[in-house]
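As you look at this complex, bear in mind that one protein chain is not there, while each of the others sits in place.
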Amino acid sequence: MKIGKQDAPFQSICTSNPETIVVRGHDLVGELMGGVSFTDHIWLLVAGTMPTDAQRAMLDATLVAISEHGLVPSVQAARMTLAAAPEALQGAVAAGLLGCGSVILGAAEAAGLLLQAVVEENDTAEAGFEAAASSVVARYREQGRAIPGFGHPLHKGHDPRAEKLISVAGRLGFSGDYTKAAQAVERCLPGIVGKPLVMNVSGAIPCTLLDAGFPLKALKGVPLIARTASLVAHLLEEQTRSIGFILSHGAAKAISYDGPAPAGFVANEN
Amino acid sequence: MKIGKQDAPFQSICTSNPETIVVRGHDLVGELMGGVSFTDHIWLLVAGTMPTDAQRAMLDATLVAISEHGLVPSVQAARMTLAAAPEALQGAVAAGLLGCGSVILGAAEAAGLLLQAVVEENDTAEAGFEAAASSVVARYREQGRAIPGFGHPLHKGHDPRAEKLISVAGRLGFSGDYTKAAQAVERCLPGIVGKPLVMNVSGAIPCTLLDAGFPLKALKGVPLIARTASLVAHLLEEQTRSIGFILSHGAAKAISYDGPAPAGFVANEN
Amino acid sequence: MKIGKQDAPFQSICTSNPETIVVRGHDLVGELMGGVSFTDHIWLLVAGTMPTDAQRAMLDATLVAISEHGLVPSVQAARMTLAAAPEALQGAVAAGLLGCGSVILGAAEAAGLLLQAVVEENDTAEAGFEAAASSVVARYREQGRAIPGFGHPLHKGHDPRAEKLISVAGRLGFSGDYTKAAQAVERCLPGIVGKPLVMNVSGAIPCTLLDAGFPLKALKGVPLIARTASLVAHLLEEQTRSIGFILSHGAAKAISYDGPAPAGFVANEN
Partner (left out) sequence: MKIGKQDAPFQSICTSNPETIVVRGHDLVGELMGGVSFTDHIWLLVAGTMPTDAQRAMLDATLVAISEHGLVPSVQAARMTLAAAPEALQGAVAAGLLGCGSVILGAAEAAGLLLQAVVEENDTAEAGFEAAASSVVARYREQGRAIPGFGHPLHKGHDPRAEKLISVAGRLGFSGDYTKAAQAVERCLPGIVGKPLVMNVSGAIPCTLLDAGFPLKALKGVPLIARTASLVAHLLEEQTRSIGFILSHGAAKAISYDGPAPAGFVANEN
């Protein structure tokens, strides 16, 4: 059956014949392979145009920043999955990516939307970034929403990755409105939230990439691409030094059963 | 409960404290971010050491080669999934990666194992690559196994991506035993299989990367990382120009029901 | 690192020792296995209590209703995935379930929330179900939201599965406020939307199950459990009569490339 009202049967990413593969209008074999870096290719695929040297360098810095941070939940889920299903590396990678959601890693896109709201408020009201940031953050708080891109459970005083991305962007000439918006949000947060919440890596990725001209709607792809590299690395280690079931054992020990049980039953799951 | 016999509760990829994140022994913020490309970082993550310029260029070429080839099954599965579940980009990426298996894309690792067998046979028997390739291919055929990395449904006469990878490897100085093994396999196939089967991209990726010093067990990660970029690009297009249900309608029309039905029933699913 | 503010390290679903497994307070081996049906067990697992005979029969009817409807997108994604990755049946099932989202199949929960809003409006305003339904539907329309659980691309005049579920619920004594709310929504839709939109299976599942005492928050699990059975059936057929790549070929033919291409390039992907 035909579902919905989709009426444009087109795609504009790739076409081919037996001799030639065309990606975003470029000849894959004759021009791209051996001619551009993978990061150039990522920008071309998702944004549709070839990046400048500075744009590529900015995307490189964000992909490197977000790839790896140790045994985070998505890595644990992936390693447990491979231990249980070693026949399917792709299944374990998929299990890890499924945990790149709105709470973890997906925050880059949500933070981009926040920063865009601040930039638009500033453009409209011309009251300056401080006023725009305060207004947008106050609105988020009224709606009971978290402020995405600020605060971190480990890097509480400052997130060194965020500072470095801002510094790299400055060197590359990408300190524009989105960075100003992010810094204004960081400054207004203590007064509104009652405690400092420093810009984290998921706040710095959108402000630097948006100032570099990367599409807002493509932000969510950045952590997904970066994390796949990390997941593959962890899963290769899992193939030779498996810790999936040690992780699972440690996790289970942290939780107790508090439901009903038959009289006299004594739990002993270890 | 504790499952299995895992007894080494260690990982060696990343550690951190609030000030410093260490990836494979390198300072992520102080050294890697802004200092290396994403492709350097991928090599570092999966192989554990920093690549040379030539190694990075070889990995770039393979990642670019394998990223994108139009509306292949994994892209279709991902786009259908996003159309049905637009709330979860990560779920659609995961659905696409689940189709990177032993038949499609996963062939890179299987081809690497084939080439390694040829290289080992050549080292042991010293009868030359031609004899080694013939011997290994004949063994695969006796066991009823496909010859991974050779033949392609569209690029029948030659796979231009494979030729280009061999050419890039030659320019970078990586034409070693694995490339010789792959070329010997290609030459012996017509005589054994009865028809020419040219080296495809999944045959050229392992031979060039193995000659460049990339770990054999990491080969399967290369298409997974590359394809994530392609899936993200297609899913961003799907968000603005959705074709998921058009794909599904086209697919359903290709199939008829041939099971039992009540008397008088006339199918009409369109 | 410790993420978030979770502070109750408990679960209440299952505990065990080497002799006894306790599920929701019941002895799995001594009482449940051989004593209850799988549908009883599903209700026990998700709702925490054992169902009555009528409750079990209502859940049976909804699970049977929603299991299978031919080559829908999630089934196609699953079959394509197995064709590409035959080593992992669980990966193909997962790919199929990832398409049970807010647009397809997930509508049962969204429809449940709609019906709850109507029931609450009726309880508060005491203006009758007609007025309550009109008020809630008008609010949805003002917010630009679809009306979940009504309308179907194939079953336009009426969805026979919805009618049957309402009939089964009546026979079992479950025609309560949620069914009244759903019927009131169906009656008010032509006047508000401008065309008839009949109750579909995703509207009938929540109204009948909620009237039967099933938890609202568990509604989204019903299609996921039911569809897993369908996906397994299709994937077993795929193992012996594979159509995954025929589906993919049919889908690709429905789409044209409309992006840029080098001068003289002629696409020929078939």
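The letters A, B and C name the chains in turn, as written, and every chain counts its residues from 1.
The definition used in the following text is that a residue touches a chain if its C-beta (ideal position, glycine included) is under 8 Å from a C-beta of that chain, and two chains touch if they have at least 3 such contacts.
Here the structure is a predicted model, which is why all the values come from computation and not from measurement.
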Which of these, B:16, B:116, B:175 or B:239, touches the one chain of the complex that we don't see?
B:16
If the missing chain were put back, which residues of chain A would it touch?
70-74, 76-77, 80-81, 83-88, 91-92, 94-95, 98-106, 154, 243-255, 257, 269
In the complete complex, which positions of chain C touch the hidden chain?
1-4, 6, 8-16, 18-21, 23, 28-29, 32-34, 36-39, 41-42, 45-46, 57, 59-61, 63-65, 67-71, 83, 88-91, 93-95, 97-101, 106, 154-157, 160-161, 163-165, 167-168, 171, 215, 217-218, 220-221, 224-226, 228-230, 232-237, 239-246, 248-249, 252, 269-270
Interface residues of chain B (partner: the chain not displayed):
1-4, 9-18, 20, 22, 24-25, 27, 73, 85, 87-88, 90-91, 94, 103-104, 153-154, 254-262, 265-269
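One rule holds in what follows: only the chains that are shown with their structure count from here on.
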Interface numbering overlap (same over half, different under half) for chain B and chain C:
same
Rounded Å distance, chain A centre to chain C centre (Cα mean):
29
Chain centre separation (chain A, chain B; CA means) in Å
23
Chain centres from averaged Cα atoms put chain B and chain C apart, in whole Å, by 35
Identify all positions of chain A at which a residue touches two or more other chains, and write them in rising order.
1-4, 9-16, 18, 20, 88, 90-91, 94, 154, 269
